[in-house]
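With one protein chain withheld, the remaining protein chains of the complex are depicted in position.
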Amino acid sequence: MDLTPNDDQIALVSATADWCRDHMPLENARSRSRDLWPQIDAMGWASMTGPEMELDHATEALVFAELGRFLAPVALLSSAVAARWEPRQVKVALAVTEGRMLRVLDGSDASAALGVVDRRAMLFDLPAALSAQPSLDPTVTVARFDEPPSAHALADARAALHLQLVAAAFAVGCADAARDMAAGYALIREQFERPIGWFQAIKHMCADMAVRAAVARSQLYYAACALDSNADEAAFHVAAAKRLADQAALENSRANIQVHGGIGMTDEALPHLCLKRAHLLQFVIPAERSALLASA
Amino acid sequence: MDLTPNDDQIALVSATADWCRDHMPLENARSRSRDLWPQIDAMGWASMTGPEMELDHATEALVFAELGRFLAPVALLSSAVAARWEPRQVKVALAVTEGRMLRVLDGSDASAALGVVDRRAMLFDLPAALSAQPSLDPTVTVARFDEPPSAHALADARAALHLQLVAAAFAVGCADAARDMAAGYALIREQFERPIGWFQAIKHMCADMAVRAAVARSQLYYAACALDSNADEAAFHVAAAKRLADQAALENSRANIQVHGGIGMTDEALPHLCLKRAHLLQFVIPAERSALLASA
Amino acid sequence: MDIGFSPDEARFRDECREWLNANVPTEKRPIDAAEAIVFDKAWQRQLFDAGWAGINWPSEYGGRGLSIVQQVIWLEEYAKAHAPWIGANFVGINHGGPTLILNASEEQKAWHLPRILKGESIWCQGFSEPGAGSDLAGIRTHGRIEGDELIVNGSKIWTSFAHVADWQELVLRTEEGSRRHAGLSWVICDMHTPGITVRPIRKMSGQTEFAEVFYDDVRIPLANVVGGLGNGWKVAMSTLSFERGTGFIADQVKQSQEIEELIATARANGRIADDCIADDLAQMRAEVAAVRAMTYRNISEVMRTGQPGPEASVIRLFTSELGQRLERMAVRLKGAAMLDFQYGDDDEVADYLRGFAATIAGGSAQIQRDIIGERLLGLPKSR
Partner (left out) sequence: MDIGFSPDEARFRDECREWLNANVPTEKRPIDAAEAIVFDKAWQRQLFDAGWAGINWPSEYGGRGLSIVQQVIWLEEYAKAHAPWIGANFVGINHGGPTLILNASEEQKAWHLPRILKGESIWCQGFSEPGAGSDLAGIRTHGRIEGDELIVNGSKIWTSFAHVADWQELVLRTEEGSRRHAGLSWVICDMHTPGITVRPIRKMSGQTEFAEVFYDDVRIPLANVVGGLGNGWKVAMSTLSFERGTGFIADQVKQSQEIEELIATARANGRIADDCIADDLAQMRAEVAAVRAMTYRNISEVMRTGQPGPEASVIRLFTSELGQRLERMAVRLKGAAMLDFQYGDDDEVADYLRGFAATIAGGSAQIQRDIIGERLLGLPKSR
């Protein structure tokens, strides 16, 4: 039993953060070039648990939490799942279904989209050209299909859990980003002749952000290990991780805007990017009550 | 339209508070003598809206909120309702039903108990001697009946709303009492060489108590007026008042204990009396979702 | 206490309703800022001509001189009729005008008030600064007296309608070296004066309704000072209580409508079958009712004493947080369609995103809780 990252994992996380800071800084999230995906692809993040690298979900979760902190492209989620359970070397877009309606997120240069229907991961075929539009999340485009295109289910039932897990990791990263932005701002912004972080009202709001992020991150680690060890209760633990990570991402993002005050409500500041990403992630296999209440 | 008390009402509330402070102080709530009820009866509170005094529910709600602040005997609620809709000069105990089980609260010297079953006020006949026990609320005794005794329904459907209204008034008083205790303590208790009310963590907790109490009190006034004017939406407004008052009483009572710290958890301090009363009132016609969602 | 209205008041309500039914524009208020201003001015003029502008403003300045209850009735009927938001006239009608009524000289009132009521003068606010948001007393924009003029330098931020406004209620430091609340003045600033630059700021909902305003040696006549040099803090605060008299009515009626629409939506799409949704809706319906009751209590207090009670700060805090919960429910009921939002859309998502301002602008929720703790409960000041 060990729920702390080992030295290799720490080095990998730190290298990921360095790369993101240099090549994918949050400040540029709204104007990412089409060249970004090939660079990301070259870094191997989309195939960490695939047949070539064969890393475990624990390592993947650690790295994806770091990528999530920089609001990395959401196609990383779907591509990573596809790479593991139906290996292919291409970008796979993220699919969100609701009733008959299918939304394809981050679909540029993708020929397929991966999403979950009735707890089963599905690969949807995409037409050559998508009519994509801007979406709520400024880093993501959306293309809508009133009727879903042709699709097939992935053979292994764990693929859906895998998608839920990496989405939870992204949400944990998002929660971390919001917490750090808020704490950083609370240290430098002054009102009433003091840094606002001196005031308990702000300090405790930041403390609650830290609590939510820590709780979600811990469960993420446990869930990743449970999936790695094929534990019976993996489905519960992954759902629990997703529930807590979604809440942490959304509530931290909201609190971050409140801590920032006026500037937090503007398009030019960064806090709204976390908020919008947090909302997007809510739609990627939200944790159902029934999954959380299921007997192990 | 006027939702502020007039001069007569202000005088009546203030006289009520004076009497309570002298004859029924909170400090003695656990050891009230059997003589208290005849004194209360003599004050006329249990028959304010009855045929002799014919005061309106608005005035009654104001006075009952004040009585509630001193955790007055709960039989006042049931007695006031009985006096209006089936006039009698005796103490009527408060009945709480759950399934077949009937609990009679504050039943000493009472020959009947009033409670609500399926939104209908019922008068239950009581045996000459009750086997009453201490209850959660140290000011109240409870006697249990596995099968309810003989009973009849009050003719007017408004009797149930009346009970809900005065119970809401008691809860508003309870919420006020907790708020004032907390604010008072926050002013005198020092930690870190300052009154604890100086700290935003405590100050904002007290502010939230003030908000809850003000919100509940406002809706109480409106509901009382709606019942007075037989407005169509009286049932909704009374339910809304009960919901908000119950929440204010319970959450303020909890916050009050937290503000008091260690002393707040003791039997000898007063905060727990509000908490226990707040819990008791939750069982007196809680506001149902359906009543709050009903179309006017 | 009673919740009924007098026969006169009931008649007045009927008049409001009749006129609104016949005259509320069928087209929506335009989203485009330039078109919106034309729309706003025309609609305000129409209101004025029909006698519905400034219902409780003094009649000598173009108002109707009626009671606050009649103003409340008008606002209730106005919202119920889904009449358009007064938009660019908001600051003049709800803030600048009331401040002038309470504090300005005869000349200032006679010139400005009728123009505000007629929609001829558009006003904007100039209180917040980049360094002084919640901390209004931290204002650094300053005016140096030179002859009969102030020479103003500095900047303001979060100014709505700055790009279309004719006038600004500008609070600035007119005493060199003064600190905090002292040495501030409340001044009428002509937005067309040379030296003023407006930089629009885009909100996270896509709108550019507010802006940063820069002052570079801007000359304002000393005659434009309201309430006397150095009394700016007192003048600014006086309006808060006026604003809080009837300022809540419009919000309250809007929230009443919103909760009914949310319940209808949840019934229509079946989501109300989820008890969690149903219970949240039930809870908010009770709370919206309570806000009306609180608002009525507050107005009753104004009628009785001429002043809103200290609980106005409670209404403000509670309404702002309730509004945000209503907006959250609206996007929750929207489901994955929320993902389709883009800048330019004016829907529940835009409302939700804009709604973050409710607990930030005009004194954050944190400041409101300080005020409640200190003024209502007498706890010691921590700042």
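Order of writing sets the labels: A, B and C. Residues in every chain begin at 1.
Note that in this section a residue touches a chain if its C-beta (ideal position, glycine included) is under 8 Å from a C-beta of that chain, and two chains touch if they have at least 3 such contacts.
As the structure is a prediction and not an experimental result, all values here were calculated from the model.
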Check your understanding: So which of A:Asp228, A:Glu251 or A:Asp267 would be touching the chain we can't see?
Key -> A:Asp228
Exercise for review: Give the residue, chosen from A:Ala110, A:Leu136 or A:Ala186, that touches the chain omitted from the document.
Suggested key: A:Ala186
Point to revise | Residue touching the undisplayed chain, where the options are B:Ala11, B:Ala157 or B:Met265 | key: B:Met265
Exercise for review: May I ask which residue of A:Gln219, A:Ser253, A:Thr266 or A:Gln282 touches the chain that does not appear here?
Suggested key: A:Gln219
Point to revise | Residues from chain B at the interface with the omitted partner, ascending | key: 96, 98, 101, 103, 105, 133-137, 142, 144, 190-193, 199, 201-202, 254, 257-258, 261-262, 264-268, 271-272, 275-276, 279-280, 283
Exercise for review: Tell me where the left-out chain touches chain C, residue by residue.
Suggested key: 274-276, 279
Check your understanding: At which residues does chain A meet the chain that is not included here?
Key -> 1-6, 9, 58, 62, 179, 183, 186-187, 194-195, 197-200, 202-204, 206-208, 210-211, 214-216, 218-219, 221-222, 224-226, 228-229, 231, 236-237, 239-240, 243-244, 287, 289, 292-293
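Operating definition for what follows: only the chains that are shown with their structure count from here on.
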Exercise for review: Return the chain whose centre of C-alpha atoms lies at maximal distance from the corresponding centre of chain B.
Suggested key: A
Study note, to complete from the structure: So, in whole Å, the Cα centroid of chain A is separated from that of chain B by 49
**Study point:** Cα-centroid distance, chain B relative to chain C, in whole angstrom
**Key:** 38
Practice item. Could you tell me which residues belong to chain A and also touch two or more other chains? Key: 199, 201
Exercise for review: For chain C, write out the residues touching at least two other chains, lowest number first.
Suggested key: 366, 369-370, 382
